[in-house]
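Right, I'll just put the structure down here and ask away after.
What you see is the complex with one protein chain gone and the rest in place.
Labels for the chains are A, B and C, by order of writing; each one numbers its residues from 1.
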């Protein structure tokens, strides 16, 4: 029985807590949150106790720490949990700073800790199926990976201010997905960006519309497009071209219902809300972490290095966009 | 808090018990099963107690009875629960005999009991969306309803023996769906049937392949096709033609992934297992029942009369198939 | 070089004349029409000469007669052309009377004439592909054939008066298609019909909405639905279930363009006009006839017997609808 301490009782912390509570191999022991009322509400629903973060991390009744707090606290909490000998599942990103991630991963490494980074999309059944079929050779050697990722609506401009910018905040998921799908590191990144959706985002020095091209040492190419707006729902697609064919994960619609009339043949919009679109991915992610901790498997995917590499690509894209030239990645 | 007694701890009883346990307005109090070990296993997972069926029905700690036992016991258990003043959710069918259903519904009526029949497909989000859009007039007056329903693989021949035959056992769901979608009673039924899948089914005096045409008093038409075999998965589709268009609920696939190569463009097979295909429908059904009991709503849909009418259509189809001529339904 | 005489310069005669003119193995020699002006217009466009029907049939400069006149003249013209030793392609139906067809086919037989009946849909690339794949065994033994056929808009009521009724005028195509696809004769026909689209059609003693079930001696089933209205275009679909899978020919849309917005994901309506939907089928039909005449192949498909059998099914369906009971077909 893996005993969990959940730090952060917000939107995503609640989703994970429900999955932990429903997994027969796991138990939710403690909930911590800077707002005690949030922690108490979640604890009440899940038969857990409330404690502060430090006490949860130190508790001998806890085996695993789930970190679902705001980004600035991630690295500190990972280090504390690593030093306390806990298994760690931390929401992305470890930090907006590549240096801070490196320092944090040193602590994880020194303590031989089990660390998983919450790139939940790797656990989406559609994307996971694409990856599995690529690895078993369904389309041969990969040539081009295309990722389309569009949020249904832009965040408020004040969110943008502290987000690190679109490349670090939003496209970070796609950088991880591109690495996951490609199975080879990228060596060059070139980014274009614009503020076409909300001028306030541009005024904050950020973009809301972006395209990135990347290439690996062997010449394979990835193309990512992002937008902060998609009127038809949360657009999340992957297309992979290989020597022997194409594998594509299409969007998910609310229902399978189609209306045909004089205007045409119309299906439902794409699922709109990320918690709905990735509900299965979030659950699979937690369950995979529980299985790994349960069996003592330390080579988790996505692990700390995955968090670092995605952040390096986000950093490179940001610089490329700012300077209008390709950036090499080591 | 609605306190439930679940009678029948088999495959479907377990699914329902999990939904009850997860609903904050409900509590699973007791589990009963002819095999005590089954009841104990389910009770242990859900923090419920084990009791025999009569004690569960009589218990003053129980508000609602969920009947998930084999068909022959349904009518007796409904009557006992009705007399004990409990709300009742009973798996379809009430009985394979129309007379027995009539007698049972008299008891339900006399006791003013709340009774829902487990035609789960009405709660499938796709079919429910079609029905809601029909009622709000998306395609105008209905002209033709087409229902395709094919099991992935035939049952063993010894199941067929006690099932009442394809029309009463399998197509009963489609008769209910045709009534639900059409919103008008059928007055004539004409059936064709064959044993094309498994000769053993024919040897039992049953069919494994069937088509039924029905017409309402106003001339609207429904067409149902059934087969005990579909190599590509559990085929569950509805198509409705109206004066102003067509509404169709398509099949559900395991993932949205498509492979394109020299052989063509191929998606996943249709979801294969009924518990997976209708997982959301089963959950929605139980939650709708809980809401109805919670708010004192006694006009449940599908209710006892829905169980009766679907059985009449199944009976008519069976006779039509046996005699090779249309059968009028009152 | 096959020299053609086209009798009937209406809508469909013009389409066929253009195909003949474009085929390097054929030459359009004469055009005849009861309205001389129509014949002259078509002849001018195709470098053909105008003559009356009898002269065309008698001409020693003509090898093949294409009959595209109104139905009542078909049988007489076929007989005349057969006696004149010409190869014949006649638009469906040979006659609305089964007896008249039998008499006509006797003349054809006696003269050993080459006769093709214009069931153009057999030459549609989509339906032809389904048939070819069935014959090569792609889905094993056929179990159920479902044909959906809906005209975009109803004909004027005065057309209905002389049409022979929906089963003989419209569903005749689907009876031929059911035979073509199934590859086995039907022995029982059961029809339902209603006047839901246009009350004037009902007042003429006809139906505008219909469903037919048929069964073969070996128990295979065909289901046909027809309507005189489909707001979304000309609905022409076939679905075949076999022991090893399903083959389906879907509708054809004007373009492949899809619009996604807050209302959903919408494609173009289905192609609306039958001459557009079946343009390729009409061309392939004529070219197949030319090839057959060119190579001396007399066992054309669809031939006279196909015209007869489809008419028998239409007759049986009409009687079944009128009497409300199944009709046996020999």
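By definition in this document, contacts are C-beta pairs under 8 Å (C-beta built on N, C-alpha and C of every residue); 3 or more make two chains touch, one makes a residue touch a chain.
Computed from a predicted model, the values in this text were never measured in an experiment.
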item	value
Touching partners, among the displayed chains, of the absent chain	A, B, C
Full-complex contact with the absent chain, from A:34, A:192, A:254 or A:279	A:192
Residue touching the undisplayed chain, where the options are C:37, C:153, C:217 or C:248	C:248
Residue of A:22, A:103 or A:144 touching the missing chain in the full complex	A:144
Residue, one of A:97, A:111, A:231 or A:255, that touches the chain absent here	A:231
Residue, one of B:249, B:270, B:283 or B:317, that touches the chain absent here	B:270
Missing-chain contacts mapped onto chain C	125-126, 129-130, 133, 138-139, 244-252, 254-262, 268
For chain B, the residues touching the chain missing from this view	231-233, 253, 259-270
Residues of chain A in contact with the chain not shown	141, 143-144, 146, 148, 150, 188, 190, 192, 194-197, 209-211, 213, 215, 219-221, 223, 225, 227, 229-232, 235, 241, 243-246, 324-326
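The criterion applied here is as follows: only the chains that are shown with their structure count from here on.
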item	value
Chain labels contacting chain A and also chain B	C
Relative orientation of copies chain B and chain C, as a Cα rotation angle in degrees, nearest 5	180
Innermost chain by mean C-alpha position	B
Whole-Å separation of chain centres (CA-atom averages), chain B against chain C	42
Numbers and ranges of chain A residues touching at least 2 other chains	259-262, 268
